[in-house]
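Right, I'll just put the structure down here and ask away after.
Note that this complex is displayed minus one protein chain, with the remaining chains in position.
When the chains are written out, they are named A and B in that same order, and each has its own residue count from 1.
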Amino acid sequence: MNTLFSLFLFFIGLPVVLMVALHWFRRQRSMRNRIEFGFKCFLILCACIAIFTTIGIVLSVLFEAIRFFQIVPLTDFLFGLEWSPQTAIRADQVGSSGAFGAVPLFTGTFLITLIAMVIAVPLGLLSAIYLSEYASSKVRAIGKPVLEILAGIPTVVYGFFAALTVAPLIRNHASGFGFDVASESALAAGLVMGIMILPFISSLSDDVINAVPQALRDGSLGLGATHSETIKRVVLPAAFPGIVGSILLAISRAIGETMIVVMAAGLAANLTANPFHSVTTVTVQIVTLLVGDQEFDSPKTLAAFALGITLFVITLVLNVIALKVVKKYKEQYD
Amino acid sequence: MSFKENQEYQTVGNAFSDDPMITCRNVDVFYADKQAIFDVSLDIAKNEVLAMIGPSGCGKSTFLRCLNRMNDTIDICRVSGEITLHNENIHSRETDVVYLRARVGMVFQKPNPFPKSVYENVAYGPRLHGLAETKSDLNEIVESSLRRAGLWKEVKDRLEQAGTGLSGGQQQRLCIARAIAIQPEVILMDEPCSALDPIATSVIEELIDELKQQYSICIVTHSMQQAARVSQRTAYFHLGKLIEIGLTDDIFTHPVHELTEGYITGRFG
Partner (left out) sequence: MNVESTIKRTIAGRYRKERRFQQMGMISMVIGMMFLLWLLVTIVQDATSALRQTLVAVDISLDEDNFDQPINKASIKSASFGKMIKKSLRKDFPDVKKRKDKKQLYKIVSNGAEYAIRDSIIESPELIGTTHRFWVFADDEIDMLMKGLIDRNIEEGNRRVSDKTISWVDELVAEGRVETRFNWTFFTSGDSRDPELSGIWGAMKGSIFTILITMLLALPIGVAAAVYLQEFAPKNRFTDLIEVNINNLAAVPSIIFGLLGLAILINYFGLPRSVPMVGGMVLALMTLPTVIISSRTALAAVPPSIREAALGVGASRVQMILHHVLPLAAPGILTGSIISLARALGETAPLLVIGMVAFIVDIPTGPDSPSTVLPVQIYLWADSPERAFVERTSAAILVLLIVLVSINGLTAMLRNKVERRW
């Protein structure tokens, strides 16, 4: 199906487009007009790359995923509780006994995202509030760039730090309190991911908070509210939709984040809500399934695409909602 | 510049009162390096309405905002001189801004209801300051404030609807109700009727008349008729200077300063 569709695209779609373009080209009278027309066509083509990319993602990833679902039923994938793709390589086990049940991956992703959000949302929001409402211009001049640096650090660096510094630290301290901590605990990955997301949330909410009109603040202050009362009772409620939008964007980012979890979360698909245990995530499994030699027919490889399309759909939905909410919010105060 | 050269000027008329609520002495206001108010001294007496008139940009709002230190919220704004409320300097270190602003309420030039329900808008101040002990106390405060602002009839069936959904004039009256809900001693009104139709305007003017029994009111207006109707005294500002101040009747019938006369007779402004 994949091939057929692309063949269609290349051998029927493209010539039609070219012919139409040529026709219009001939109709242009002067040389100058022809050049301009050609230029414009080039521009349109470039603008369409974004669409091609989306179509490409959907086609390629979706069709590989469909091939996977021909081997493993969709319901087994979505609701199965056991994930062990390695054992499923053996021919007699293909598609059998729920080895591709992705629920543990979803819960693992959810657990780490949740930990990250518990850290990032309050810290990010409060530092945004502090920077935009309280900090003197000097503090702002230092604080903002520092948070930007935090946002600019490659995720592989966070992953390294999580695995080599944070995880052992948590393990040592928590075992002191009698907790049983896995060396690749969800907590370490989630914590570091939270710090990674923090600047993202703080810069988005900064925009949102600054969009709240000064007149509203004046109204509250003029009634004798303290600064924090004004923030808590007027600014934040007014900015609420925008903040929700930014949190959704941040969640989508946390779900799709790969390197931190690949390096600091485990591979074991445990179905647990204990942050001291090791869990695995959708992105970790995509990477582990695809790194190394792959054959494109084995369900093991195809499973990565099934996970990929799931990830794509979830993040897309989150993004669409978030962008809509933020846009609406911004219009409200324009 | 011409400002600096004739910085020394003499306000025409008697700016002072025997029984002042607020006194201002030699107030200067700067936005960064730009001076917006020049050496203004005046008193606001108890139970009086003082109208401030003058051409756009002459510093009326700026001066008004000094009186409850709203200018603190503008980073580049600097105020010097002495302003007292009940003989206490409001710019001194000990002064509590929150308390000051609760005592000196403000209605802004543009209506700025909070994006909350009508009820919550009015209940906002009493809640902050803990003025209502029970829910029914609060209901009472909300109702009486809305009544006095002449809004109760229109909104009594939709107290839960968003305050931002009201019409411009209703919003402004909501803001007035919000301000009087905490029973301030002084109310500063910055062109409260600029967005209102004549009927709503007359409601507000009646309200002002009623409020002056208890409060002192300082109102900025561009309407000379309004100033004449509601105020006992009028102050005329020009380019940041207090040119003339006196009883409203005197100012409008025989202005002394030529600038005042020019403004009142409509030669500019």
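Here, a contact is a pair of C-beta atoms (placed from the backbone, for glycine too) under 8 Å apart; a residue touches a chain by one contact, two chains touch by 3 or more.
All values derive from a computational prediction rather than experimental measurement.
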Neighbouring shown chains of the undisplayed chain, as defined at the top: A, B
Residue, one of B:N89, B:S167 or B:Q183, that touches the chain absent here: B:Q183
Given A:V16, A:V156 or A:A273, the one touching the chain that is not displayed: A:V156
Among A:F68, A:W83, A:F305 or A:Y329, the residue in touch with the chain that has been omitted: A:F305
Residue touching the undisplayed chain, where the options are B:L42, B:A102 or B:I204: B:A102
Touch residues of subunit A, complete complex, unshown partner: 2-3, 6, 32, 35-36, 39-40, 42-44, 46-51, 53-54, 56-57, 60-61, 63-64, 122-127, 129-131, 133-135, 143, 146-147, 149-150, 152-161, 163-165, 195, 198-199, 202, 224, 226-229, 231-232, 249, 252-253, 255-259, 262-263, 283, 286-287, 290-291, 296, 304-305, 308, 311-312, 315-316, 319-320, 323
In subunit B, positions touching the absent partner: 96, 98-99, 102-103, 128-131, 182-183
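Here is the rule we use: only the chains that are shown with their structure count from here on.
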Separation of subunit A from subunit B, taking each centre as the mean of its C-alpha atoms, in whole Å: 51
Touching residues (chain side subunit A, partner subunit B) in the complex: 137, 213-226, 229, 233-234, 237-238
Residue ranges of subunit B touching subunit A (in the complex, touch as defined): 68, 70, 73, 75, 98-103, 105-106, 108, 110, 112-116, 124-125, 128-129, 175, 178-179, 182
